[in-house]
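Removed: one protein chain of the complex. Kept in place: all other protein chains.
Right, subunit A next:
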Amino acid sequence: MYEMDGEEVFVIDGHVHMWDAREENIIHEGGEQFLQCFYDYHTGFTPEEEQWDIDTYRHYGADKMTEDLFGNAAADMAVFQPTYLDDFYDEGFNTTEQNAELAEEYPERFVLNGSFDPRDGEEGLRYLEHLKEEYDIPGVKLYTAEWRDDSKGWRLDSDDAFEFLEKCSELGIENINAHKGPTIRPLNRDAFDVEDIDDAASSFPELNFIVNHVGLPRLDDFCWIAAQEPNVYGGLAVASAMSTHRERKFGEIMGELLFWLGEDRILFGSDYALWNPDWLVDQVMNAELTDEQKDEYGVELDVDVMKKIMGENVAELYDIDIEEKKRQFRDDDISERFDLADHYGGDAGAAAD
């Protein structure tokens, strides 16, 4: 937990991965380019002293991930968002099954999302049912821009996708996390399209649509859609990292999001291991709007707003009872391992170090 103005801020990192980009897992040139591109994102928005070497970045493993997330209590919980990329990586980049290795070790600390691809047809529907049965997934992470064979991606407002969304609704998989941001092989106009969220969100009001990376580089289209669709949320992965070196830009984006979506529909995410909550949480919590931005947008990143963005909004989506979690974390395995019992001890809740 983080302490701000004497208040505890319970942090749920809404977007993490446990990926494997070791050379032996890469089966297509795209897999290497993808990882290199991620690494540029990492170094571009990470303070120099926090940067990893490329080998660590390829594969960091469960142990390091646990320590990075929870070792200094930067995050209290985290949500896995799998990214399959089967065409690039032999065993997948980070599948539900791969992420489950860690999620199942500390189930009280992780939310494990699954995934679907409507191009898988009947087999895909069965796989979705399997994920629900096996892992009780509360949500899915979707990659609409992923190429497969002759397909250049798919749209959330297509008939095929609607069939899968209906299945999600039927199974109680409520949180639809769509990657709408930097795209994979964007050869055409879909490279800057978030419009399909609009139709899907209004057709499935019982589902929540979380747009990762707040649609960048289509923040404008995203905000306009979200302003009209109450079940559309903005995930801050990538945007939150702009608090490194680009604090003013980060402030502008936060100003726009608060203006168009309001404080209840913005969700913090580090996109670990792109960035590490170990330092990112602190940086985001310390980011401030300039006076000019406060005037322009009429908003502030005060403690109440930050509590929502950093944890309460995610908790709401995934039915997490924060007070119950705080009690549970006084003596769970993570708190024992990192000596955090006092941190969750109930008195004041000062940061662990």
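Criterion: a contact is a pair of C-beta atoms (placed from the backbone, for glycine too) under 8 Å apart; a residue touches a chain by one contact, two chains touch by 3 or more; residues count from 1.
Simple rule for what comes next: contacts and distances are computed from a predicted model.
The protein name that UniProt records for the chain not on display, among "RNA methylase", "Metal-sulfur cluster assembly factor", "Iron ABC transporter substrate-binding protein" or "Acetyltransferase (GNAT) family protein", is "Metal-sulfur cluster assembly factor". Residue-wise, the contact with the chain that is not shown comes from A:K152, picked out of A:R22, A:H59, A:R119 or A:K152. Checked against the full complex, the candidates A:M65, A:C168, A:I253 or A:V299 give a single residue touching the omitted chain, namely A:I253.
The residue from A:R126, A:R148, A:H245 or A:R327 that touches the chain not shown here is A:H245. Within the set A:Y41, A:F162, A:Y318 or A:F338, the residue that contacts the chain not displayed is A:Y41. Annotation for subunit A: contacts to the undisplayed chain at residues 30, 33-34, 36-37, 39-45, 150, 152, 182-192, 216-220, 223-224, 238-239, 242, 245-249, 252-253, 255-256, 259-260, 296.
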